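A single protein chain has been removed from this complex, and every other one stays in its place.
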Amino acid sequence: MIEVLYFAWVRERIGLARETVETSAATPAALVAELAAREPRYAAAFADTSALRVALDQTLASFDAPLAGVREVAFFPPMTGG
Amino acid sequence: MIEVLYFAWVRERIGLARETVETSAATPAALVAELAAREPRYAAAFADTSALRVALDQTLASFDAPLAGVREVAFFPPMTGG
Amino acid sequence: MRVQVQTAPFDPATELAGFARGRHDIGATVSFTGLVRDDTGQLVALDIEHYPGMTEAAITAMVDEAVARWQLVDCRVIHRFGHLTPGEPIMMVATAARHRAEAFAAAEFLMDYLKSRAPFWKKEITDQGGDWVKAKDSDEDALTRW
Partner (left out) sequence: MRVQVQTAPFDPATELAGFARGRHDIGATVSFTGLVRDDTGQLVALDIEHYPGMTEAAITAMVDEAVARWQLVDCRVIHRFGHLTPGEPIMMVATAARHRAEAFAAAEFLMDYLKSRAPFWKKEITDQGGDWVKAKDSDEDALTRW
């Protein structure tokens, strides 16, 4: 069980800000593959992961970082703060 | 006739903030030579012109710039503003 | 040191009142304010989304790094989210240091990191709809100088 959060256009494409996901994915990349296989809206959101960023427990990480022990995963486009 | 101004330690060494000088010096360097020949306090102030700056009519200039037509010459150490 | 992430509007001058005052070990302060700019006259609003929790943690980490690296005596960051209109301040950074080079470097470092590493996303709202602002390569490149 992992909390998955979506922000900005990822959130809009999926139509959801957050959800709890039952998964044994070992990495964010594997989780993305699982989600993209669910429904077209997920496939659309995750079509190009090079345009996305991922945070594990609120820290930026890479898509092949280990998911073991992580409680919160977030997917979003590159930030535009400041 | 030219107005000559002194600032900071140049003013302190000469003991004067400004004076009117009768001169036919062609450049600030020539004016410095005339002044330094007057009295030890001038000689002390002008001992090392590489440590000094000169402004002609309130614009920074070099010691060999022409003095013709200039009404106000100022001698001072490098600025320490900001 | 203080980090504020808020929806409420703020006035940069009011926020700076008292910043770095009453001390004798500060030679320089720098402040930066980012405002909602409307280049086309079409912008109705800027909607800013953020990641509650991560935002505060990420900015605090940046501030801690800036304080250590440039030995800042004081540092503040304010960043808004939500609905902003043209001309409104979006965010502010203020740094206080012994010398001017340190105060400037820390402020620019914080701005570069806030641009690309703080979890905010801007959406420009016009009469035609909304457009997510795209991250610029130049903003990502700016990080390499630190």
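Going by the order they are written in, the chains are A, B and C; count residues from 1 in each one.
Methods note: a contact is a pair of C-beta atoms (placed from the backbone, for glycine too) under 8 Å apart; a residue touches a chain by one contact, two chains touch by 3 or more.
If you're wondering where the values come from, they're calculated on a predicted model, not measured in any experiment.
Among the chains on display, the ones the left-out chain touches in the entire complex are B, C. Of the listed residues C:38, C:65 or C:140, the one in contact with the hidden chain in the full complex is C:38.
Chain C meets the missing chain through residues 11-14, 16-39, 41, 43, 86-87, 98, 100, 103-104, 107-108, 111.
Across the interface with the omitted chain, chain B contributes residues 5, 7-9, 11, 55, 58-60, 74, 76-82.
Here is the rule we use: only the chains that are shown with their structure count from here on.
Chain A and chain C have Cα centroids separated by 26 Å. Chain B and chain C have centres, each the mean of its CA atoms, that are 48 Å apart. Inter-chain centre distance (chain A to chain B, centres taken as mean C-alpha positions): 72 Å. Counting partner chains per residue, chain B shows two or more touched chains at no residue at all.
Counting partner chains per residue, chain C has no residue touching two or more of them.
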